[in-house]
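Every protein chain but one is kept in place in this view of the complex.
This part shows chain A:
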Amino acid sequence: MEHIPTPKVENVRLLDRSSGQRKASTGTLYLSATHTIFVENNPETRKETWVLHSMVSSVERPPTIPAGSQLILRCKDFRVFQILIPQERDCLDVHASLVRLSRPVKYSELYCLSFNPNVNKEEREESWSFIDLMADYKRMGVPNNLWVTTAANSEYRVCDTYPSELFVPKSATPAIIVGSSRFRSRGRFPALSYFHQDTLAAVCRCSQPLSGFSGRCQEDEMMLQAVMKSNPGSDYIYVVDTRPKLNAMANRAAGKGYENEDHYSNIKLQFIGIENIHVMRSSQQKIIDVGEMRAPSMTDFLWGLENSGWLKHIKAILDAGVFISRAVADEGVSVLVHCSDGWDRTAQACSVASILLDPFYRTTKGLMVLIERDWVSFGHKFSHRYAHLDGDPKEVSPVIDQFLECVWQLSEQFPCAFEFNERFLIAVHTHVYSCHFGNFLGNCQKERRDMRLHERSHSVWPQLWKDRAEYANPLYKAELSQTQGVLRPNTTPYCFKMWKGLYNHVEKSTPPRQSPADFLSAVREETQQLEEELTNHQERIAALTGRPITWEKIEVPRRRTSRLRQRHCGPDPPTTYTDPITSPVQDNGHALASETANQKAQTKDPALTLPLGPHGHLKSHDPDDLSTCSDLESGVADLSSRSSSGGDDRKDPDSDEAAFITA
């Protein structure tokens, strides 16, 4: 409790801006070592809001207003909370605590190392063996007579950011490996990422060569030759440099750069043009701002979207994946992928390519394996990129956000091809940032081993697997043609959309007003139960009459809705059809002060906020009681009234707190 002088403040008002909440609730704010907890005063709901300290990305303190002092909490999952504290002193204390607690300086302060679920040692160990990378290599058919494991890096001596177990071409001797690693940034020599059994072509990854303007390295050239040779069907390989060519050339001045095609026989160099982490960081900030616009016109919105450049970057990453997968699947040519250090853009391009090439990675378990391999094991710098500890802000960048978004864009284009849904991707996103589990702590395998994370923390994957029903895409069909084999996405700009589910704040709580996915999940569930029941009945009838029964001549009725749980989320809380000009102007300084007034305006008939003039006096509703609004009343589906047959007990999937509360 050393950083928490004031652990409890009463009469605090909290507004969850990101959920579209319009009225602040009053309650008590508690600070624990791990969470900020807000408990509503309202005796009926006593709603609790939990925010993990490590999820807080910034704490702002706008100027004090007469009603009290304010704090604005921005979270890494894009939630925004506005807090009003009556006493300035308390506010200063809370602010200081949060600033300190949200920026831990050492790993031991992180939640996953104090998080102690009620499981024993065996279960914890089991949780870590849930994802077995070697089993996946075996599944893709390695080792074989082309690719073998190497012990060269078993003690992380050749490359400290690589995993200890790696696959390399059979003809790559330890001398070649060591020589090649000396010629590569941070020693990241070419190693196998994915082996495509159908064509025997492979996706390999590394970092940029230290070629400068004229440098060369015989072992490295032999290494690339070995990669080529381990694909008997082809006499060249593609070297995909995922950077814009200009950036790659600039690196030559620093003694780095890219492969000189004159020195390497039989390579074809291809630049893709994914921008660096700094460009991506600022681009994401812009798209977050677009998501936060309060009442943008269509023009503002589209202009903001274009100006952020975000979708352009997503497209570039997807294009990289498409290039690699086409080379491997269609041309049967192996590809070596690198960027600068080979742990950001390379991870993106390789993992997108794997998703496209192999249906397994489009399953729930497959995506876990893929993230463990291309991201965790190959030394993507999670702790730096996602600011787990207080550190250099220039190291922070939404690299894996972009990968997850690529997967989402693909799932929009191929609705039946992925076993998981959007919620799963968002859950992974949250866990990458939250440090609730130990998986994403640290920057490489060696660091994690040194921290003995497997002994001190738990793995997230079994946890997500347990909830897989909630993360299931009901439309997923393994046998459908679009699901099988290689995905060939269209990357024309019109195929890309803003990922509303992740970024949208204003309407986060409302967008799946009616979710066909939930509905279909219920349908699927019930279909299975009916099938079972039917078999039972048939067996009984067969037993009674002594002959089997078939149901051929049955006319198919419209389905009977009574059996199915009503899945309507019901209409929105009143949407206001107001002009942007008339919508309440809120700047930080006045936000809370004007809140009550805005509340009234918004919960009442929106027409009131129209320029009606002095005569436009409408019948008013009690602003605090939404039930008097005519549209929320009548048949908002009663979520508790469920048919006996659809008995899953699902938590509110939108509630981020749920996970923390159960913790």
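Odds and ends about this structure:
In this section, a contact is a pair of C-beta atoms (placed from the backbone, for glycine too) under 8 Å apart; a residue touches a chain by one contact, two chains touch by 3 or more; residues count from 1.
Note that contacts and distances are computed from a predicted model.
For the chain that is left out, the UniProt protein name among "Ragulator complex protein LAMTOR4", "Integrator complex subunit 9", "Regulator of G protein signaling 9b" or "Myotubularin-related protein 9" is "Myotubularin-related protein 9". Touching the chain that is not shown, out of A:30, A:271, A:414 or A:465: A:414 (per the contact rule at the top). The residue from A:266, A:285 or A:527 that touches the chain not shown here is A:527.
Within the whole complex, the absent chain has one touching residue among A:169, A:209 or A:291, and that is A:291.
With the whole complex as reference, residues 291, 295-303, 305-306, 309, 311-312, 315, 413-416, 474-475, 477, 480, 482, 490-498, 500, 504, 506-507, 510-511, 513-516, 519-520, 523-524, 526-527, 530-531, 533-534, 537-538, 541, 549, 551, 554, 556-561, 563, 566-568, 570-572, 574-575, 577, 605-607, 610, 612, 615-616, 618-619, 629-631, 634-637 of chain A touch the missing chain.
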